[in-house]
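Left out: one protein chain. Kept in place: all the others.
As written, the chains take the letters A, B and C, and residue 1 is the first residue of each chain.
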Amino acid sequence: MQKIGVFVCWCGSNIAGTVDVGRVVEAVRQEPGVAFAADYQYMCSDSGQNLIKSAVKEHGLTGIVVCSCSPRMHEATFKKTAAAAGLNPYMVEIANIREHCSWIHKNMEEATEKAIVLARAAIAKVLKDAPLTSGTTEVTKRALVIGGGIAGIQTALDIAEAGFAVDIVEKQPTIGGRMAQLDKTFPTLDCSACILTPKMVDAGANENIELFTYSEVESVKGFVGNFTVTIRKKARSVRADLCTGCGECTEKCPSRKTKNEFNMGMDTRGAIYIPYAQAVPKIAVIDREHCLHFKTGKCGLCERTCSAKAIDFAQEDELVTRNYGAIVMATGFQMIDPSGFGEFGYGKSKDVLTSLEFERLMNAAGPTGGHLVCPSDGRHPKHIVFIQCVGSRDTSGCGKPYCSKICCMYTAKHAILVRDKYPDVSVTVFYIDVRTPGKNFDEFYRRAVEEYGVQYVKGMVGKVTREGGRLKVQGSDLLNDRQLHLEADMVVLAAAIEPDPTARSVASMLTASIDTNGFMTEAHPKLRPVESPTAGVFLSGVCQGPKDIPETVAQASACAAKVIGLLCKQKLVNNACVASSDPLLCNGCSSCEKVCPYGAITYEERELNDKGVRRTARVAVVNEAVCQGCGACTVACPSGAMDLKGFTNQQIMAEVDAICR
Amino acid sequence: MNYYYYPGCTLKTKAKALDASARAAAECLGVTLTEVPEWQCCGAVYPMAQDEVAARLSAVRALLAAREAGVPLVTLCSACHHVIKRVNADMAKNPDLRQKAANYLGLSTPYAGETKVLHYLEVLKNDVGFETIKQQVKHPLTGQKIGAYYGCLLLRPADVMQFDDPESPTMLEDLLRALGAAPVDYDQKNECCAGYLSLTDPAAASRRTRAILTSAREAGAEALVTACPLCQYNLSRHSGGSLPVYYVTELLEAALKGGNGHA
Amino acid sequence: MPLNTSAPAQTGEYRPLIVAFCCNWCSYAGADLAGSSRLTYPADVKIIRVPCSCRVNPLFVLKAFERGADGVILCGCHPGDCHYTTGNYYTRRRMTLLFSMLDYLGIERERTRVEWVSAAEGAKFSATMNDFARTIRALGENRKLRDLRCGN
Partner (left out) sequence: MPETTRETVLRISGTNTRKCMLCGKCSGSCPAYDAMDYRPHQFVAMVERGEIAPLLQSKSLYACMSCFACVERCPRGVQPASLIEALRAMVLREREHTRLPAQLIPELIDAGTPQQAVVSAFRKLSK
């Protein structure tokens, strides 16, 4: 027999000014199951709470209803009150008679009637409340960071600094990512490698960090606090424990025609190679696809050259399985291939480059040793044209609908670098808008114009053609109302950036959601920007959306703080209002599993005692640590087996009944 | 391989060579082209105005004939192809135009774009295959440096025409290669020759064709090919004979049969 | 004293009974904001809190009509903003089907509605409820599906 106590709050005059609280108390006393009802000026105050506590004890209440402000305001308060009085906190329901009643209605009669109806609905619900207990789960004190660019490195370093073990999985043979390819960074023009490589070295040397380079995530199981991840360490064909990184083998390798990824394919490397001098770990790797030994069985020059005896042609991929409490996505970005925009001539003329290629061309460690020359014939350029928004803000189909955010600034940087080093080279930038929100960003862009004399043209290029060994750029100059036909030696395309394509498969392993553009979705775009909606999965860097280096680093550290917060916990308290399935009613159809956004539902063979008959059935099982309690599965379930604790079918039906009575 | 064939007016008069060579080559390749009975002029320009129904009707008639015969409709002239293909898309996508056309033509079943519209070159590429053509070439155009001129109408708008990459097309070059020629790539191959203005603004046509011819010549082309009578006329008129402009089908026929037209 | 607000009030004016299911994260908070901004809407609207609009089983809607509701409205997060990522999409699909079935059964299409209201849209919440209540008042009492045993 339930004994319900109803507590009606005046909230000073906030409620009592419009709702006749006395009448509400009188009315609810008539409701079945109500053993006690009272009103008080401020139910949330200490004395109000004490009133509740003593009523619970005195009248042996089994559940309480508080008619007060929004549950978003004080539900937690009254749950604690109930718990202090020895009640299960889930035996508390709130009737929102302030925000949903007294504050929006002026007529006392009307407001009082509505308050009574809302109170009745809450009473009807609390009568069907069941005590709930939150489960707890242990937390594995280790984090996994997927992606070893600046985002992943920063997140890993911060987690490691806090004393937790962290592994980085990077698909390339070295960590460093895109930032390692950049020449200078805006708006300070400090050298990218100079600020990045010390961090790479730190990550490699930190005893809490383990690097899995040339590796990929193979599978992910589990849930927040308890992920089990299998990592495929691809065979380097070089023993990491023996290789000294001397590079002797890379020089001897006779297969020299492979495009060098680090230099965006603008020069070549051997089949055995170290990506670049500052690579971490500095260990050679054999690209089996291009290695003569693997292709023909002959050669083996590297093996004979290596004095450390590190070459191991027989090496095989290795699978490593580890447990993690948290997983960080830091999978980064790539530039789109602008060949889809044939009007710009990319792929037709070597002198039409992407910005990332241009970055390598300007870099002292790049394919030309930092000398700015036209890739087609090595001549010194006289005029360079930069085209912004190539494939960004493009809804035509071959581009991206979003702004890539970093292009305006790096183009200003490129223009400044060119004009600074080669004052004889003129520079024109075609822009749609120049977007420079950021500390010292607009000043930087203005310097390009005012100090360095970069020509900014408001307009867009329609076509780039090859003419007389040079390029001809036809574009609009909207502010001067003319069409320009410029001769140029190089055209640099600020191509849109897009999420690294591996993000998609990793995200689906994690059941983390991705938006229409392939970026990871945040748990909340403003208030939880570094968490994925999937508990225990965090977001760092461009995988979440375009951003520059300072923003990436800030987000990476924020992400680390969230991970540390999770790993610090001894136990995780689960949401008590989770779905649960009645195995006797479940018909094993998988409807619930398909709609669950968290992958919280799995199927198991269970032996059931069905009214004395033993049978084995495939039934849905909800992982309470993963379920977030949305209830999608309850509606999808055709047999009525699935229900949501705290918001059961019966409870909501009872509320509907009470309101419609 | 049976098709309905829509030659269009120009191919019956000033561009007979285009028609004749295309038919001859088709015969060699086992492609049966049946001329659409009682076809009418397509109008030569696609009416971009969405409310223009009458100008679409003759295209719809040809499309209907092919629907009834149950075969794809093949075109050759770029302008006809452009008009017919786009009207076909209109009929498929725009219920208002579809109904109005049906009312005009007194159709009980409105025409809803059921016919597959193919350009002659698409038949060669997808149904015959350039590899097959290559094997049947008896007189390869070895060493001939030829620039392919696509113009606008075959390529744009790409979402409807779906002919080739609108900025970097290669279909003609691939065919030329199959014929043994050495195609020359140049950047003006998909830029407009101002054909529509050739009557009213010859100066504009002259400016545009000069840009195209210069670009092709500079890239090393010794001849141009096209599939459009208007482009052919426009380009030859301004090249002053310095760069011969052939119909692509003329070269095809020559390569398959020898002699005929091309030296 | 019977408190059924769908019964004519003392003034004799018809007062409909409207059930609003609001998701906890967006629309319920939007309703709270409407309250704290003192943006009024008729007392005919009674809100039931659910974790997500996708928690609303079509049976709840049927139940409401069976018990004499004159209109039922579901409010959830805007598409793409669902706290649970995709819940509101399920809602949209399910309710499209349910509403067309109800329409078939004679419950006018206007008596059922799905609206997206964010936590920041107090004004939209109030405007939506005013509009819905106006619509339902104009339609008058709903007699279809009502379980006659519940009357009186």
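Heads up, the rule we're going with is that contacts are C-beta pairs under 8 Å (C-beta built on N, C-alpha and C of every residue); 3 or more make two chains touch, one makes a residue touch a chain.
Just so you know, these numbers come straight off a predicted model, no measurement behind them.
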| item | value |
| --- | --- |
| Displayed chains contacting the withheld chain | A, B |
| Full-complex contact with the absent chain, from B:Tyr5, B:Trp39, B:Tyr149 or B:Tyr196 | B:Tyr196 |
| Residue among B:Val60, B:Ile84 or B:Cys152 touching the omitted chain | B:Cys152 |
| Residue of B:Ala24, B:Leu64 or B:Cys77 in touch with the missing chain, whole complex considered | B:Cys77 |
| Per the touch definition above, residue among B:Thr10, B:Thr115 or B:Ser239 touching the missing chain | B:Thr10 |
| Option touching the unshown chain, where A:Lys79, A:Lys184, A:His383 or A:Lys463 are the choices | A:Lys463 |
| Residues of chain A in contact with the chain not shown | 343, 389, 393-396, 399, 430, 432, 458-463, 474-476, 478, 481, 483 |
| Interface residues of chain B (partner: the chain not displayed) | 8-10, 13-15, 41, 43-45, 47-52, 55, 77, 79, 152, 155-158, 166-167, 191-192, 194-201, 204, 208, 229-230, 232-233, 236-237 |
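One rule holds for everything that comes next: only the chains that are shown with their structure count from here on.
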| item | value |
| --- | --- |
| Chain-level touch network, classified as line, ring, star, complete or other | line |
| Centroid distance [mean C-alpha coordinates] between chain C and chain A, Å | 35 |
| Geometric centre distance via CA averages, chain C-chain B, whole Å | 60 |
| Multi-chain contact sites of chain B, meaning residues that touch two or more partners | none |
| Multi-partner residues of chain A (at least 2 other chains) | none |
| Interface residues, chain C side, partner chain A - complex | 3-5, 17, 19, 24, 28-29, 31-32, 34-36, 38-41, 43, 46-52, 54-60, 63-64, 67-69, 80-81, 83-87, 90, 94, 126, 150 |
| Sites on chain B touched by chain A in the complex | 159, 165-168, 185-188, 191, 215, 218-219 |
| Contact set on chain A toward chain C in their complex | 27, 70-73, 96, 98-101, 103-107, 110-111, 113-114, 116-118, 121, 513, 515, 521, 524-525, 533, 577, 595, 597, 628-632, 634-636, 644, 647, 649, 652-653, 655-657, 659-661 |
